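Removed: one protein chain of the complex. Kept in place: all other protein chains.
The block that comes next holds subunit A.
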Amino acid sequence: MTVTELVSYEDALASYDPVMGLEVHVELGTRTKMFCGCSTALGAEPNTQTCPVCLGLPGSLPVVNATAVESTIRIGLALNCEIAEWCRFARKNYFYPDMPKNFQISQYDEPIAFNGYLDVQLEDGEVFRVEIERAHMEEDTGKSTHIGGATGRIHGASHSLLDYNRAGIPLVEIVTKPIVGAGERAPEVARAYVAELRELIRALGVSEARMEMGQMRCDVNLSLRPHGTETFGTRSETKNVNSLRSVERATRFEIQRHAAVLDAGGKIVQETRHFHEDTGSTTSGRVKEEAEDYRYFPEPDLVPVAPSREWVEKLRAELPELPRVRRNRLREQWGISQHEMQSVLNAGAIDLIVATIDAGAPADQARKWWMGELARRANEQGTELSALPITPAQVARVCALVAEGSLNDKLARQTIEGVLAGEGEPDEVVEKRGLKVVSDTGALSKAVDEAIAANEAIAEKIRGGKVQAAGALVGAVMKATRGQADAARVRELILEKLGVQG
């Protein structure tokens, strides 16, 4: 293995113009597989969700999943694609044990959706249009476990074990046209594109698109060309880059690696590369010597798919508001900056905040709790915000209790803590923990008297007209009541008792 000294990112960009191509695979969230009725539920015991069709047994015949076709058309429409009036499936022939048939049913020169675009918004608000070549239907492969190698990798393994539960799960592959003109922002554009695509897929409800679960996977193709030239350089294909951060890092690394090779007078080898999360680098996979000789031919066991125009137009009319449009609308409604909205998006908090507002909370309060206390807790526990055991309705109830004066900020935090700990609804937590703000004069009066007695010097100042000194006494009362006193009421009482006007 040759180790290439990387060129600095700035130097690479000074000499070369990066060209990217992104291929994203999305597992559809259908109940059944693409061509048979086997369940797609996650977490099943190995080989419990297979049948003669997905095992490729002789005599079995595939039948297309109508919902998968519909989902793919909806993805195509949301990506501003044309939808084929007539298209076929094709066999992609290859020998690898992850597909028991020895071919994958895919689409070749007749994708169901083609020629679209997706506008992505970068952190500073700039909109970059990524053109879409095609979106086509295919099926996922089985899961291999490699035995005998030191690290569970295929290299050095003595044999491998196959679980075909995943084989045949519907996949949509979305391929961009070459992305040119991104320049130094190429890694950022790559990340923003995959992020926007993920939002889109989720908004359509066709997949959860969780990258950490392999439900969405990205291949990054990259080449460099010297500034001022038109022809594309030779590309590398970095496979299965499985987080947004990795998409950005892999792109950046490949730019630096390509520049180093080219600067040294070398040639880029067209090859598959693997990205390593730990080092942020890529290493060579297999070289494509026999340039993809998959011998595609029309799948004889499946008849063509010819979506009627009525169906396509009905699906188009039913598309939800696109995520970017929705984000901009919410951003204006909430009166926050582009940057703040980006943080909300990154935290996965948009839908939670919207639901909290829908449950009656003011926008700023809803945002404050999800982006503050709750984001902090999710971060501590290393979970997603949406995975916290608290609902938007519960957060809205806490906001309401604060608004009516029953809770102050500190008590509200304790209430949320109780809800997260499984102590029940916010009102139950307040009740059980005795968290209500004390504004009852009788209960506070004694604490105020004690505070005055213990701080005679301060009390004297206040009597003398130095009203702002009351803060110290309020603090003393709050401390004595463990934060449960109604601070405004305490201040009134202090001034009243000392005979001064507030």
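One rule holds in what follows: contacts are C-beta pairs under 8 Å (C-beta built on N, C-alpha and C of every residue); 3 or more make two chains touch, one makes a residue touch a chain; residues count from 1.
In the analysis below, contacts and distances are computed from a predicted model.
The protein name that UniProt records for the chain not on display, among "Aspartyl/glutamyl-tRNA(Asn/Gln) amidotransferase subunit C", "Carbon-monoxide dehydrogenase small subunit", "ABC-2 type transport system ATP-binding protein" or "Bifunctional protein PyrR", is "Aspartyl/glutamyl-tRNA(Asn/Gln) amidotransferase subunit C".
Of the options A:Ser160, A:Asn240 or A:Gln414, the residue whose C-beta touches the omitted chain is A:Ser160.
The chain not shown here is touched by just one of A:Val63, A:Met213 or A:Ala403, and that residue is A:Val63.
Summary of contacts with the chain left out: across A:Gly43, A:Pro300 or A:Gly422, the touching residue is A:Pro300.
Residues of subunit A in contact with the chain left out of this view: 30-32, 36-39, 45-52, 55, 57, 63-69, 86, 88, 93, 95-97, 100, 144-147, 154-155, 157-164, 290, 293, 295, 297-298, 300, 302-307.
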